[in-house]
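Note sheet for the following structure.
Every protein chain of the complex appears in place save one, which is left out.
And then chain A:
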Amino acid sequence: MGIKNLDQFLYDYFNAHQCEVVDQIDGRLTVQLNEKMDRALMNRPFYWHYIKKMGQPGDPMKLTLITDHEDAESQGEKIHFGSPRLQQIWNHLRDNERFTRLFQVIHTTTNTALHPWLVVNVKLSYIGKHKKDELFSIGLNLVNGIMKTEMMEQLEKHEFQLKVSDYCYTISPIIKLSSGFKRIEAVLEDYIKNQEHQWADQSLKELDNEMKLLNHFYETNTEEEKEQMEKELQEIKERYTPKVHISIINGGLFYLMQ
């Protein structure tokens, strides 16, 4: 499970968006939004449209979020897992934090080489009668082709920034991003193919079963109902045909010290 502490998560989020946290106690956080975040979260496009038309800078709102369910006193929005505000913040992250290029922060006075890695966070969704997801974080060294899993967990131990640290230099990738990605995809597909897929067998069985029932249902029926049957057949296939979706959450180029 990610997000162990919602207070911390919110603090980090607004901090990373350069919004000043005006007030924070346990279970409550007040933040002064900046224009960018007001536009992203407060849902008042007309305000920004007119204020800009009038040549004014505008007045971003303050937002108070309450994570403590017991707190009935404080003025502000309750926020919890599943609440619309948190959903909005999550979607904002999903939409905007897709790509990156980061350099490991190194405090050094000697020349240090940084190796290029392609890091991809992937979600595999197994969809049949039911659905489940599996998360992977995969890193590929674009010089020597070494591949690692649980990459994010390893990266968390370091610091990163958007530009190269002093005295550091980067090594040019030998493997292109797209061919690197193909290697990762191939590994994932192997991984998928080498599993036992009981869930898929069960789905196919159910598919077969319902198709038989359908045939029986229309056994004595006329030509006219062919269309209806065809429609229902499609629905059954749609619902039970097993498939695996590979979707990329986010990814980027990371320069790391060996």
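As a working rule, a contact is a pair of C-beta atoms (placed from the backbone, for glycine too) under 8 Å apart; a residue touches a chain by one contact, two chains touch by 3 or more; residues count from 1.
Quick note on the criterion: contacts and distances are computed from a predicted model.
Missing from the rendering is one chain, named in UniProt as "Helicase conserved C-terminal domain-containing protein" (options: "NAD-reducing hydrogenase diaphorase moiety small subunit", "RNA polymerase sigma factor, sigma-70 family", "Helicase conserved C-terminal domain-containing protein" or "ABC transporter permease"). Checked against the full complex, the candidates A:Met147, A:Val164, A:Val187 or A:Ile246 give a single residue touching the omitted chain, namely A:Ile246. Annotation for chain A: contacts to the undisplayed chain at residues 1-3, 9, 12-13, 15-17, 69, 80-84, 87, 90, 93-94, 96-102, 120-121, 123, 125-127, 129-135, 137, 152, 155-156, 159-162, 177-178, 181, 185, 189, 192-193, 195, 197, 199-200, 204, 206, 210, 212-221, 228, 231-232, 234-235, 238-253.
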